[in-house]
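Got a structure for you, questions after.
Shown here: the complex without one of its protein chains, the others still in place.
Going by the order they are written in, the chains are A, B and C; count residues from 1 in each one.
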Amino acid sequence: MRVLYFAWLRQKVGIAEEDVAPPAEVRDVAGLIRWLAARSAAHANAFADPRQVRAAVNQDFATPEHPVAANDEVAFFPPVTGG
Amino acid sequence: MRVLYFAWLRQKVGIAEEDVAPPAEVRDVAGLIRWLAARSAAHANAFADPRQVRAAVNQDFATPEHPVAANDEVAFFPPVTGG
Amino acid sequence: MARILVQDAAFDLAAETASLSAGRIDVGAVASFLGICRGDDGLTALVLEHYPGMTERAIGRIADEAERRWPLTGCTVIHRTGRILPGEPIVLVLTASAHRAAALEACAFLIDWLKTKAPFWKREEFAGGSHRWVEAKGEDDLAASRWTGAA
Partner (left out) sequence: MARILVQDAAFDLAAETASLSAGRIDVGAVASFLGICRGDDGLTALVLEHYPGMTERAIGRIADEAERRWPLTGCTVIHRTGRILPGEPIVLVLTASAHRAAALEACAFLIDWLKTKAPFWKREEFAGGSHRWVEAKGEDDLAASRWTGAA
């Protein structure tokens, strides 16, 4: 599973992307966030306020309940501010 | 009093403008229309359907009840279609 | 203070747009409306007549009203007159503001009011030599009326 970080999430985690292999019990976006937050202090800091975090699975916006699977591309980022 | 005609009113009357001296009983736009319509067959034709005629007095849109006076510029035209 | 031009000549969209933000850093949004002559039903030209003097005055009042309703940093209205061919521009409305909503709403307001409150008349010329004066549309009055009361 490829995980991407954007904007201040990228800065807090300290990397733009990583390949991860979460265990089978990580089934959705919310579960992935909990699992990633336990990987390092930097991850924990980035995910400290989940209300400020948005996600996309395979380049579509996804809710916390959205399933994630081994070959997915999952991205985390703050609410968008383009335009 | 200077009277101007635009668009099909100009074409029907046959002139773009004329100087007129209506009698004192012509006090408003509606009265001026009645007086002008009696000047010629072309005028009568132009003013045949008053619902299709709009007016301006001194370059502001004016209702039939708007007063007219000797030194005014009064214009008649169809509903506007710019933009 | 709005820039208002009534002219036969074409206009330069890029230069007009650039001039609304040139040399300043408080403009966050420029909205524009460009009206173009369509060639429906074999139309070969539009001939636009107006009431010189009253036209500029009427557009000035419409622009004043837009500037009263929205915090604009600039406003440009250019309306062509004379003979215009299909595909050629007729009218340009540009509005600039710090924020997008003001620019977008003022632009829509200006073109709606221009259609119903500025003394222009369009005559259509068709292949074969026939021609007719464009009739005012009820839908234009309706569009203009939505700006009354709300604001």
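Heads up, the rule we're going with is that a contact is a pair of C-beta atoms (placed from the backbone, for glycine too) under 8 Å apart; a residue touches a chain by one contact, two chains touch by 3 or more.
These numbers were taken from a predicted model, which means no experiment stands behind them.
> What are the shown chains that the left-out chain touches?
The omitted chain makes contact with A, C across the full complex.
> Going by the touch rule given at the top, which residues of chain C touch the chain that is not shown?
Against the left-out chain, chain C lists 12-14, 17, 21, 23-40, 86-87, 98, 100-101, 103-104, 107-108, 111, 143.
> Just the residue numbers, please: which parts of chain A touch the chain that's not shown?
4, 6-8, 56, 59-61, 75, 77-83
Here is the rule we use: only the chains that are shown with their structure count from here on.
> Draw the chains as dots and join the ones that touch; what shape do you get: line, ring, star, complete or other?
Shape of the chain contacts: other, as it matches none of the listed patterns.
> Compared with chain C, which chain's mean CA position is the farthest off?
So the chain farthest away from chain C turns out to be A.
> Could you work out how far the Cα centre of chain A sits from that of chain B, in whole Å?
Chain centroid spacing, chain A to chain B, equals 73 Å.
> What whole-number Å value describes the gap between the mean CA coordinates of chain B and chain C?
Measuring from centre to centre gives 27 Å for this pair.
> Just curious, how far off is chain C from chain A if you go by their C-alpha centres, in Å?
Result: the chain centres lie 48 Å from each other.
> Send over the residues of chain B in touch with two or more other chains.
Touching at least two other chains: none.
> Can you list the chain C residues in contact with two or more other chains?
none
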